[in-house]
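Written out below as structure tokens is the structure these notes cover.
Left out: one protein chain. Kept in place: all the others.
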Amino acid sequence: MNFLYTAYAAAWIIHLVYVAHLVRRYVRLRKEIEELGK
Amino acid sequence: MKRAFPILAILTAGLLSYGLYEALVAAPTDQLQGNVYRIIYYHVPSAWTAFLMFLINFVASVTYLIRRNVKADAIAVVTAEVGVVYCTIVLVTGPLWARPVWGIWWTWDMRLTSTLVLWLIYVSYLFLRKFSSGSQTPVLAAALAIFGALDVPLVYFSIWFFRTQHPQPVIGGGGSIDPRMLHVMLLNWAAFLCFAGLVCWSRYRLEILQREVEETQALEALLDRRPQ
Partner (left out) sequence: MISLSSITRATLAKDLRLEWRSKDAINSMLFFSLLVVVIFSFVFNPTAEESRRIAGGLIWVAFLFAAVVALNQTWARELRNQVLDAYRISPAPANALFLAKALGNFIFVSVLEALMTPLFIVFYTLRALGPAYQLPIVAVLGTWALVVNGTFFAAMSLRTRAREIMLPLLLFPISIPALTGMVEATSAILTGEYSARFWIALLVAYDVVFTIACLLLFETVLHAE
């Protein structure tokens, strides 16, 4: 039974890690754009 | 265009929640496997989504080689990344399903093995994109994507024949599927397709923005070097 919840949790963790990675890249990019604007 | 994103996001959230409910609660329990089989509602749709991503990557790569369209190259990198994410989920949920049901974490059967090889090919694609120098990356990556796509049927044949010669328990067996289960499967697939669409869209906008920034930075560097 635990395997079922672990599997679902794992799937979502992987999705969220990727999305978090994208957000971090976006934030970094925004900072670079500000630097360029100066 | 910009308003479509939040609408799609809400739709996706709805589908995913409904899909989760159906998968965990509403779908009938399997007689042989008990409740663990429900992993299939995440495992299989993820696999189908990954394959679709890789198919789009192939089309985008070929388009890039023919037309040298920058957008096609951006789509290629986006779908490769998202495809690898979904493929990883397949490879993680697979053993988690196999262990309680068949007693083994891994077996070199058709589905798991071919998914693993696919994963390896596209991870190597992402490595190439990361390590090659900017100007030639799109062309090299497109060539590799084509090689990968050509490899896929050969991978299937080799595993199929290997299994024929060295038979082993078949994981996730054949047989007809309960129509109620199929309904839940398709529902979750629709949900994950929408989610993949959202993520691809965001990643694509990030990619385009990144390229614009890099171009601007390059221009700045060029202008800065001009003698005052």
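All chains are identified by letter, namely A and B, in their written order; residue positions are counted from 1 within each chain.
We adopt the following convention: a contact is a pair of C-beta atoms (placed from the backbone, for glycine too) under 8 Å apart; a residue touches a chain by one contact, two chains touch by 3 or more.
Keep in mind that what you see is a predicted model, and the values were worked out from it rather than measured.
Engineer: Among the chains in view, which touch the chain not shown?
Structural biologist: When the full complex is considered, the omitted chain touches B.
Engineer: Which is it among B:Met53, B:Val117 or B:Val199 that touches the chain not included here?
Structural biologist: B:Val117
Engineer: Of the listed residues B:Val59, B:Met110 or B:Leu128, which contacts the missing chain in the full complex?
Structural biologist: Of the listed residues, the one touching the omitted chain is B:Leu128.
Engineer: So that we can see where the missing chain sits, which residues of chain B does it touch?
Structural biologist: Within chain B, the residues that touch the unshown chain are 65, 117, 120-121, 123-124, 127-128, 131-133, 135-136, 139-140, 143-144, 146-148, 150-151, 154-155, 157-159, 161-162, 165.
By our rule, only the chains that are shown with their structure count from here on.
Engineer: Averaging over Cα atoms per chain, report the distance between chain A and chain B in Å.
Structural biologist: 16
Engineer: Show which residues of chain A lie in contact with chain B when the two form their complex.
Structural biologist: Listed in rising order, the residues of chain A that touch chain B are 1, 3-4, 6-8, 10-11, 14-15, 18-19, 22, 25-26, 29, 32-33, 36.
Engineer: Contact residues on chain B for chain A in the complex?
Structural biologist: By the definition above, chain B touches chain A via 20, 24, 35-36, 38-39, 42-43, 46, 81-82, 85, 88-89, 92-93, 96-97, 99-100, 195, 199, 202-203, 206, 209-210, 213, 216-217, 220.
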